[in-house]
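Part of the complex only, each chain left as placed.
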Amino acid sequence: MSSEIGHKLKISVFGQSHGKAIGVVVDGLPAGFRLDEEALYGFMCRRKPGTSRLTTQRKEDDRPVFLSGLVDGVTAGSPLCAVIENGDTRSGDYAGLLDLPRPSHADYTAKMRYGKAVDMRGSGHFSGRLTAPLCIAGGVAKQLLESKSIYVGAHLLSIERERDDPFPLYPTKELFDTVAQKPLPVLSDEAGARMTAAIEAARTEADSVGGVIECAAVGLPAGLGSPMFDGVENRLAAALFGVPAVKGVEFGAGFAAATMRGSEHNDPYIPGENGLLKTSKNDAGGIIGGITTGMPLVLKCAMKPTPSIGKPQQSVHLSTMEPEELMIKGRHDPCVAVRAVPVIEAVTAFTLLDILLEEQGYGND
Amino acid sequence: MSSEIGHKLKISVFGQSHGKAIGVVVDGLPAGFRLDEEALYGFMCRRKPGTSRLTTQRKEDDRPVFLSGLVDGVTAGSPLCAVIENGDTRSGDYAGLLDLPRPSHADYTAKMRYGKAVDMRGSGHFSGRLTAPLCIAGGVAKQLLESKSIYVGAHLLSIERERDDPFPLYPTKELFDTVAQKPLPVLSDEAGARMTAAIEAARTEADSVGGVIECAAVGLPAGLGSPMFDGVENRLAAALFGVPAVKGVEFGAGFAAATMRGSEHNDPYIPGENGLLKTSKNDAGGIIGGITTGMPLVLKCAMKPTPSIGKPQQSVHLSTMEPEELMIKGRHDPCVAVRAVPVIEAVTAFTLLDILLEEQGYGND
Amino acid sequence: MSSEIGHKLKISVFGQSHGKAIGVVVDGLPAGFRLDEEALYGFMCRRKPGTSRLTTQRKEDDRPVFLSGLVDGVTAGSPLCAVIENGDTRSGDYAGLLDLPRPSHADYTAKMRYGKAVDMRGSGHFSGRLTAPLCIAGGVAKQLLESKSIYVGAHLLSIERERDDPFPLYPTKELFDTVAQKPLPVLSDEAGARMTAAIEAARTEADSVGGVIECAAVGLPAGLGSPMFDGVENRLAAALFGVPAVKGVEFGAGFAAATMRGSEHNDPYIPGENGLLKTSKNDAGGIIGGITTGMPLVLKCAMKPTPSIGKPQQSVHLSTMEPEELMIKGRHDPCVAVRAVPVIEAVTAFTLLDILLEEQGYGND
């Protein structure tokens, strides 16, 4: 597919819309870690649909069931498998689409890749629903990172053209927690109100909007990662592009760095604690030469607008090869970026844990 | 390090500034392909320094020598190894920097990663010089792709705030060739003149500038790649972030997609040839759900400004932990983006060939 | 752990004795293949315990439940996940063993590897029970191979010092089926009777016995695999040593080849059909230089005797570090080799399918 990633911490996601369950296997977790299942469920709920008018109205109960890997709530060193049963699905909504590929949806590319065997209803295994297992893996990773005082958080930096404030130079766990508890995960509530209005406007017009998610990790030691192909940026990008709708990934100043001079972009060093250095600003986003600097890691993901919109669109009927207008029915998020915020956190967390575990060797408690 | 990448076509880069040679091993090339060594050298020359005032004045003769993998100029199925001898290096230029890490350079992170054993002179294996072996691998891949009528080309989309035209909806081999032969690889010569002025202005002020590179691949079949973690975007991003100075990667509309509505961003389908579809525009950049659509693949890389600048900068002496002003001597590209254009092509090419070889199975001629 | 293997067909096994379920994720199956679930269950039953006096008396219902990857019984291209619920377990049998490692069991090495967090009861994730998920993956692989007229079969070549006949030069599907239906999978029923007696004698004496399993695959094309580290032998061995109790793997004449002269060992070529060659004997076991010859692939696995025996054994109490005599209670196979026959087939089958899929590229139906 391939639904697997990771060097030392290996994630294997499974499921499609119409199977019995979706889930994830996480192999390589250190033995002896007590998992807080309620906290994990709380994290899962952040991507849960149906919690506000800003997201799709489907009901899903995303509470994961652990089939293996835990003994009395403690990781056993064996692979952790968690599943979520598939409940409410309305495949009838997709019935008319069988030979009429939806623009900017994976219907056509899936058919070209997997042949006529592929069922286009419900988007099969391209579904955004597979981000739930990513959140299980990432939620577990977040807890392990927190036990090492490493915190990962994210917010909506922009929706359409409405912008939130960026993270401060040193984001804190408290800031991450505050943002996570809001209905719309933003720093500035005033910006949040404008974003909400933009999403509502799109919904009213049967349209959708894109957005940018900013994610940060604080508490990472300096010296994590490796140059060239095994850098922190390489590995995060390889994982983040696995989240549906991500079309761009940048670190630190990112594309803005391309408009700068070196004298403006370079981060001056200043003395830190314990013989370590800090930088007085962080345009590097916490990574130089593929390796962490010890400053907060900062990345941004561009999320395209939901391709499923309620407006008529132009397509081609695959059996006749004639142009045909398409109307998508059913329930859709007007802005996938909203629910993607915890997903980006999750993918960032399990990738960073993978890198950290490599540095630490076996490192069981 | 890790200097290896690829699933079926495996690239292993080696070398550091002060060794005897740098080079690359490419394993997994199909047997029976006749390599055009002159064309490869022509490609290598595009990243060669010292060819214009816009790049560093060091002399390097980047003609690769093939140690293995070719029999009478034809790939033998065995791993191809090519090396370039290290010639002119002036390590004295770096002598004073041993304990004074250069801002936004990998000096400090390398020391944190590899310990005190790491030699900071000349940046060791973080050197941009290692992009030469990437170009060998990519130049070979480009020829193999061309034999299948797949063409990869790139240009400078912007330098600082000066912008070239973007690629047209359907770039051609001829366009790629025309751009590649210019001293500054741009579409619009008028834009090129403005970019040249921006680079010269930075040089004059002992400063540097960043830029954006746009790269496209035409002729790819629809249906290449896989969803989730093994998508075309995931794999290209994982490789492209291995090019020094890349701080952002986006596909199609990329970050601009985040400002759009779905009705604006979605690419309408229109009938193509042989039962295939086209889209009337290409905001997807030729990839949906991790899989190629058959439209041109289009990506952009943000290149940060060269961190080595001639202005005084703030650093911290690692033995005293006292702030200290740093002056970098020596020769440096005022804009790494210029020479990075063929490197981005190279990395794109060998990654696409890797993906293509997976689709085709053994596929020897 | 690591419970993952495969290049293109990726197997990820999960479960431990005391979790809710064990299972496997199989990623990379071609889309569009109709799975015969009853035939799979029939295959699973061959490793099921409790079917004869020769194996352990625990009851397990190994019928797999498919959580994902199938739509109406046909592979969908998405990862297949199948689970088996854990039922009857008597962990009390292991209660006294917590600090007294059983000789030649993984109790001590697991504690050294994973730390004190590891639960020694029931051997955690080292359990032979995890061979059930291997059989799911292998059973599915066998069906896919059969659809390409490739057949995999195995039998008990020896138990203790009692030997069955080896496979003939060209084993057939019919032979494999006949052997598979016997209570003891052997070619010669007379040899089977002697083996049964040997196993019964061991059981009566509260002891166990080892054995050798011979496995063959017929119908493989010539030219599969690659030299050096990616050869058919390398990959089969890497997977087969994942089956508990395997202590040796050999191909063709194997260790006997070491006693031969070249003139005796070399396999003379004779003309085959369709421009292909055969060999008049098969001491190479169907593999030369890591690549299939087109002759039957033949391998043998040495299975050590079950370490859990009913006799008193010498151990050391880990808290006092004093020697202490150990008595293992509970139910144990006197000969794990018997139930391992389908497991060796399964592991051979999914490894060969992985290699075959690499040769064929995407190759969807």
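By letter and in written order, the chains are A, B and C; residue numbering begins at 1 in each of them.
Here is the rule we go by: a contact is a pair of C-beta atoms (placed from the backbone, for glycine too) under 8 Å apart; a residue touches a chain by one contact, two chains touch by 3 or more.
Predicted, not measured: the structure shown is a model, and the values here were computed from it.
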With 3 of the identical chains shown in place, the whole complex in this structure file contains a total number of copies equal to 4
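Following the convention adopted for this analysis, only the chains that are shown with their structure count from here on.
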Comparing which residue numbers chain B and chain C contribute to their contact, where sharing over half means same and under half means different, the two sides are same
Most remote chain w.r.t. Chain C, using mean C-alpha positions, is B
Rounded to the nearest Å, the gap separating the Cα centres of chain A and chain C is 38
Note: chain B sits from chain A at a C-alpha centroid distance in Å of 27
Note: chain C sits from chain B at a C-alpha centroid distance in Å of 46
Touching at least 2 other chains, the residues of chain C are 362
In the complex, chain A touches chain C at residues 1-4, 10, 12-16, 18-23, 25, 27-28, 31-32, 65-71, 74-81, 83, 110, 113-119, 124-125, 362, 364-365
Counting only contacts in the complex, chain B reaches chain C at residues 7-8, 223, 358-363
Chain A residues touching chain B in their complex are 1-5, 13, 101, 103-106, 108-113, 125-126, 130, 158, 160-161, 202, 207-212, 221-231, 233-235, 237-239, 241-242, 244, 246-271, 275, 277, 279-280, 283-285, 287-294, 300, 302-309, 311, 313-316, 318, 321-323, 337
